[in-house]
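The other protein chains are all here in position, but one chain of the complex has been omitted.
After this line comes chain A, so read on.
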Amino acid sequence: MTDITANPQSDQAEQDRLHQDLDEIWGNPRGWRALSIVNHTTIGVRFLVTGLFFFVIGLLLAMLIRTQLAIPGNTFLGPDEYNQVFTMHGTVMMFLFAVPILEGLAIYLLPKMLGARDMLFPRLSALGYWSYLFGGLILLSSLLLDVAPNAGWFMYTPLSDRVYSPGLNSDFWLIGITFVEISAISAGVEIVVSILRARAPGMGLHQMPVFAWYMLVVAMMILIGFPPMILASLMLEISRAADLPFFDVARGGDPILWQHLFWLFGHPEVYIIFLPAAGIVSTILPVFCGRPLVGYRWVVLGVLTTGFISFGLWVHHMFTIGIPQLAQLFFSAASMLVAVPTGIQVFSWIATLWLGKPRFELPMLWLVGFIVIFVAGGLTGVMLSLVPFDWQVHDTYFVVAHFHYVLVGGMFFPLMAGIYYWLPHFSGRMPSMTLGRWGFWLTFIGFNLTFLIMHWTGLMGMPRRVYTYESGLGWDLPNLISSIGGFIMAFGVATFLLDLFLHFRFGEKAGENPWKADTLEWATQLPPTAYNFVSLPDVTTRHPLWDQPHLPKAIANGEYGLSVSGHGRRETWGVDPVTGRIRHIIHLPGNSMWPFVLSALLAVVCICLLVSAYTLAGLGTMAALVVCLRWSWENGAHPKAAPDAHTKPDEPPLHSRTFDGPGLWGMGTTLISNGSLYLSLLFGWFYLWSVSPNWQIPAQNPLNHGFMLAALLPALATTVWLRRVVRQLKQKNISRLGLHLWSITVLGLLHTLLLVMLIFEAPLKPTETTHDAVLLVMLGYSLLHAVVGVLAAGLQALRVHWGYVGISAPYEPKIVLQWWVYTTTVFVITYTATVLFPLTWKPY
């Protein structure tokens, strides 16, 4: 890069001065103001600590399960307690441990690995964290109140509906988990955008650390994979609260729809958990082998393929529901096919080991455990994809053993390796082998003792989720062995926690780049400062620290870009997503209470929904909306977003002064995720038409053709007009921008009002037929988008008056345009699917 002036060599005093300047802008406040921290390092650590906390809870629940099943006919837990315990064990481990802790690790590591100073939406990181914490606590509180979810972690309908689960148990699950998923979606959005837009200058996609590739794929999978379940949860909660019969056969619904939506999420979820862990393996292994990962391109290709195939496998969780043979064959073969990209990764790791000179450190021990357990789990997975075999062992302890091998082997062991590997980062100290080795062996032996025998228990015919069993079936001894193994494993985990505690107090201090790693996160101080790097170096190789060992010193001396901080902005480079060429300077928002406040309000709303205090919930929602608007006020040319908008003549522009800011990318990725939700809804609509055993349609289509068109027109007009405004803004050729935006707001409002009338006019009987219930949801979805669109447009008009948006800070209207294009498109599709499409075969 030629347009960046490298600072001259500076001495220690100069280094300290640079640090002080940067720390003034980036440093974390203390006391209660710590709630406002948005820095990715702090948020990442919070995620990790909270994740470990929930893991311990999940483990304790598992110990209750193993205690109950240790002997036949045990009465330690009653059926209701047991059902709550196993449901919560699965739920906590999947939703409150596995996914969030890996997101946290990614949020902590990615900017450091990519040579940036923070994630691109720091306030969103904070919102994600608080939503995760509050959602998790709401869910856990149900255990204390003895109304924990008890319908199994996949909540099959009709068992989980209002008839068969009348208590609050299922509501806790649906509301709590949906709240937690805010953190998944927000992590997904910002991981994608941050990887694509905030890297070191010159770092092309093909030079990214392989972990970033893994996380890019995982984040895309989160964005597409989670919405089906969010939709299903919302539908089930609505059907519980308002009796809309989406899953009720008698009124034209179908319980199998829940299974499709759940596993559309559930299977990608498995890879969402496994891939980051595999990314940890691909990162650590080469470091300890002292040579680059063999077949980087193959591995990246493998990861992409895994992500892609994982969306075509969901039916293999449903082989026993009686689906056509041909479909089973397809999903069976597809399930087996996943072995190929996974095999590629395994063999590239083995090849790396063979070609390198492996050093045996603690993380490598956990990786050995990983390969043994994970490959075993993978092999039983291939067995399960064989349909006749699956029919036998489905929902038995064989399956329980299989997925614990895959998840514990494929996620927990690499995570442990990763935690030990990055420990110097968190503490500035080195892990020691002494206790660490004990922790590993106890966990490894305990795990295999518990779960290896469990395959056998399953083959002996023991179904999962039974709270007891009678003696004499041959299940006694294997269950006892599993229980003993479980407690040994728990001791292993306890040893690890003790080791961790002692480490922070007594660990040996770590030197610079202690593992001799190749990636940039080791160029920070240990532990790192909030801004990661004093100056941001150009990176044009996959292994910056191997190729330029002096890099950490040079970075600390401020020899590279963006080391100046007199302007008070939090800065990082905004780069071209493919080549890594610099496009602009991204200035990031500073600490803010809004994420915490918003999350707390949403928690209040969730609690109100749980106790059916709908008025209060409504008020809470309004308050949350106001906070959202207030939050987005501090963008663009607002002094809190960029205290000083002046840049030096040789510097690229600030992103808020261009048409290419991260906000556009953020909205784009959010809409991809939103689109996945809408497509799931559309899938449900067509699925019910074609498959629901008792589908009922009214004599006449309740949606009026003409009315729909009338509502569509103002939406189209809004979008077209907004597009023109944005184009003129781009050409810096627009007068009375505010007036334009106000008019657009009014047009949008017209669309909204027409939608409201449409919904009230249509003779919908949503509690009587599923047909009408789905229509109502589709219209409600459009209405919600219209309302948000109107608010966003109105806010823009206001901001123009305040001078925060205009020709000099032009990119926000384009984000609103993205929203309106989406809203209009969705309405057109709804119109086509509900009014035009049925005309082709005239069912009414």
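Note that contacts are C-beta pairs under 8 Å (C-beta built on N, C-alpha and C of every residue); 3 or more make two chains touch, one makes a residue touch a chain; residues count from 1.
Quick note on the criterion: contacts and distances are computed from a predicted model.
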Inquiry  = Leaving aside the chains you can see, what is the UniProt protein name of the one that's missing? Options: "Phenylacetate-CoA ligase", "ABC transporter permease", "Cytochrome aa3 subunit 2" or "Glycerol transport system ATP-binding protein".
reply    = "Cytochrome aa3 subunit 2"
Task = From the listed residues A:Q12, A:Q325, A:S690 or A:N733, report the one that touches the chain absent from this view.
result = A:Q325
Request  = Based on the whole complex, identify which of A:F53, A:F76 or A:F389 touches the chain you can't see.
outcome  = A:F389
Ask   = Any idea which of A:G27, A:G204, A:P358 or A:G568 touches the chain not displayed?
value = A:P358
Note = Note that chain A touches the chain not displayed via residues 78-80, 83, 151-152, 156, 158-159, 164, 249-250, 254-256, 294-295, 298, 302, 320-322, 325, 328-329, 332-333, 336-337, 339-340, 342-351, 353-355, 357-358, 360, 364, 368, 371-372, 375-376, 379-380, 382-383, 386-396, 459-461, 463-469, 473, 693-694
